[in-house]
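One protein chain is absent from this view; the other protein chains keep their places.
Showing chain A:
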């Protein structure tokens, strides 16, 4: 069982290496990438089942003793995120087949390396390996971002690389400071140290700052809406599911384990969460293309997850985990819809499109479902997530946070309605310069994701059980710590 932990990391890396050695065989590349990701998904579901009772399987790679081994461990939170990202990668690969993105040189191997890095970051138990695996994930993303065509791509690619490189440098500096103050970098060894020792708290805060930059928390969010919309739409969907979420996961994990959920900093997290929600949603109001609106909403939704962390009660953490998992699916669905629109119409600007729901009703259905879920309307998963979060907020009496969360949801709905009325409702544009048939993969991928969101809303119980287990593990990380340190 524990050996399974290696597969989500090593599997895609190995297949990517083999594929790089065999260029030009498109069918082989597609089959291998899809099969690998499907395999990762199966392994991730197995891990999810194994961890749903609170167990924490640990693998010391190569059988080395605990102090020197590279350890991988999965608790319910890690397993859930590996599962969800595998679903997103699978759908993005299918959509890339439909849009022809995967014909770009090295696209599929790069996506595999990206997913391997993300899975590794979810499973690692050590701050330095977290840094390395985030780099493994970022390096292909640099290339994927600059593969896309379009104007302004060079500049955006430079902003993206420079921002993330700064974040990585800061992260490494934070790891160095943590090592300097404690002499360890393993999460298990660091458990609770930042709560007890202000010096460690400052050092770990540098790590959190770097991760905040990577997950685009407000005041460090500006790079995201500037750079993501320039990438190819399918790539944006992939990035949204993996990159910022890894940063967010690491923030949650480090705050829960290293800080032990120290209440002294809840106000700071809460302030960042509320700011992210408001700034993100207001930034989207003025934008005029689907991808730009959706990337601003990314910033806003990350705030909701962080709000759950800031309250740090069992209910709010469960809400945050559930929110994060369903939100990754919903956002990928929306961005894949944007990819389909962009592929069919040659643009995803709001004023140059319209009437798409008549021509492609399935695509309209997928967008409508995902958009309602993002805004938090029943019966979709977004409703359950927001309901849980608001209930947890009310229980702690954080009325300001609750008001902001509700208002931001309303503005989110407004943005979604704006996209709907401009792109899907109304009459088709008269001048159809580019009108390509949107193939089945491009419609099917977002539809499947929206369907999953609906399923997670209608039958929320299994996911809620997992979220509760994950929240219990975050509230009291002693089980995780015991498993990771082996003591």
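The rule is short, and it goes like this: a residue touches a chain if its C-beta (ideal position, glycine included) is under 8 Å from a C-beta of that chain, and two chains touch if they have at least 3 such contacts; residues count from 1.
We take it that contacts and distances are computed from a predicted model.
Peer 1: Can you pick, from "Multicomponent Na+:H+ antiporter subunit C", "Sarcosine oxidase subunit delta", "Methylenetetrahydrofolate reductase" or "Amino acid ABC transporter permease", the UniProt name of the chain not shown?
Peer 2: The chain we cannot see is recorded in UniProt as "Multicomponent Na+:H+ antiporter subunit C".
Peer 1: Of the residues A:176, A:425 or A:472, which one touches the chain left out of the display?
Peer 2: Reading the full complex, the residue touching the unseen chain is A:176.
Peer 1: In the complete assembly, which of A:108, A:144 or A:161 touches the absent chain?
Peer 2: Selected residue, touching the omitted chain: A:161.
Peer 1: Based on the whole complex, identify which of A:227, A:295, A:393 or A:415 touches the chain you can't see.
Peer 2: The missing chain is touched by A:227.
Peer 1: In the full complex, which residues of chain A touch the absent chain?
Peer 2: Those residues of chain A that touch the unshown chain are 128, 132, 135, 139, 142-143, 146, 151-159, 161-162, 165-166, 168-169, 172-173, 175-177, 179-180, 185, 226-227, 230.
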